[in-house]
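As you look at this complex, bear in mind that one protein chain is not there, while each of the others sits in place.
This part shows subunit A:
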Amino acid sequence: MPLSNSPDVIVVGAGVVGAACAYYAARSGLSVTVVDRGPVAGGTTGAGEGNLLVSDKEPGPELDLALLSTRLWRDLAAGLPDGAEYEAKGGLVVARDAARMTALRAFARSQTAAGVTAQEVPADALHDLEPHLAPGLAGGFLYPQDAQVQPALAAAHLLRASGARVRTGQEVTAVLTGASGEVRGVRTRAGDLHAPYVVNAAGTWGGEVARLAGAHLPVLPRRGFVLVTEPLPRVVRHKVYAADYVADVASGSAALQTSAVVEGTPAGPVLIGASRERVGFDRTLSVEALRRLAAGATELFPVLAGVRALRTYAGFRPYLPDHLPAVGADPSVPGLLHACGHEGAGIGLAPATGLAVARVLTGDEPPLDLRPFDPGRFTGVTA
């Protein structure tokens, strides 16, 4: 049974990437329906910290996407209600010893050449920026472009601002195709929805949606825990993390990795990350991961040893083998677009992804070179 008022585009996934796709597609004059089997921000979006980072990215396509997104988030934040908790707080990366400081300096220099603003902070000036930082650190770099949002609220506000029709609690069970294999819509338990374009913004579950359409996208889950403290006054001003974090992000290892990432929130709690491990969709609480998060955070900020951790949450970063998202048209299924696989950077990369998808939908020039994100790169078939 077809539902009435067929839209121009169906976006599968009501996370932040789906919301950004809906927002920019709608602004381009397209009518959009967003479907999700759960609630808004019920997947990886709601399980993140809301980081909008350039500091952790080496020069390359992902950094280009992040730099564009940073500018777009600033514009979006100006138009969204304060409830999105956008904060242009800046990131502070600290090095434990001289060797790590040397490596960080080289990394920051390469980023600066790619358009990132990075300011070296000598050891004796770290405490002017973060009074509670542990003594004895070798120095750091300040990245003023790093920012933060409350991810679930940001996705919800973006979705509302898009004006898209939102169908939550409706799992897509099939992608409908026509005689020549082109996309015709999606099937949900509530009925069929017809549209000439379907955008796969299903995040960690993007591989499943691709499979429903007869396409191939090897999205894998990479689990992460966040430890949440009791509400505090502002004790951490920036997003502060140890330089080791960058190496962990880029690693392909399946084993548990943790590096200290600490930040305050407007609501009060301090969020402590970041752990990475490839264990499938296993939600079992890992005491070892939490122990390491707590140890790493108190090493950076000894003051945190005197406050309580109230809760923890886990999420699954959508991870593609080369650590780049899939953004653009599917090479084998006409009408199918992908916007998923952003790993732990989806909140930050959402606006540029959404804008690029909208440009592809309208046949306009994308805002940046999308070839590195070609969804066909895993099958050898290019669009």
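Heads up, the rule we're going with is that contacts are C-beta pairs under 8 Å (C-beta built on N, C-alpha and C of every residue); 3 or more make two chains touch, one makes a residue touch a chain; residues count from 1.
Everything that follows uses one rule, which is that contacts and distances are computed from a predicted model.
Asks: As a check of understanding, state which of "Proline dehydrogenase", "Transketolase", "Multiple sugar transport system permease protein" or "Carbohydrate ABC transporter membrane protein 1, CUT1 family" is the UniProt name of the chain not shown.
Replies: "Proline dehydrogenase"
Asks: Looking beyond the chains shown, say which of A:Leu232, A:Leu256, A:Val279 or A:Ala309 touches the absent one.
Replies: Of these options, the touching residue for the absent chain is A:Leu232.
Asks: Using the touch definition from the top, which of A:Ala88, A:Ala103 or A:Val303 touches the missing chain?
Replies: Counting the whole complex, the residue in contact with the absent chain is A:Val303.
Asks: Hey, which of A:Pro122, A:Gly169 or A:Gly268 is the one touching the hidden chain?
Replies: A:Gly268
Asks: Touching the hidden chain in the full complex, which residues of subunit A are there? Just list them.
Replies: Counting over the whole complex, subunit A touches the hidden chain at residues 130-132, 230-235, 237, 268, 303, 307-308.
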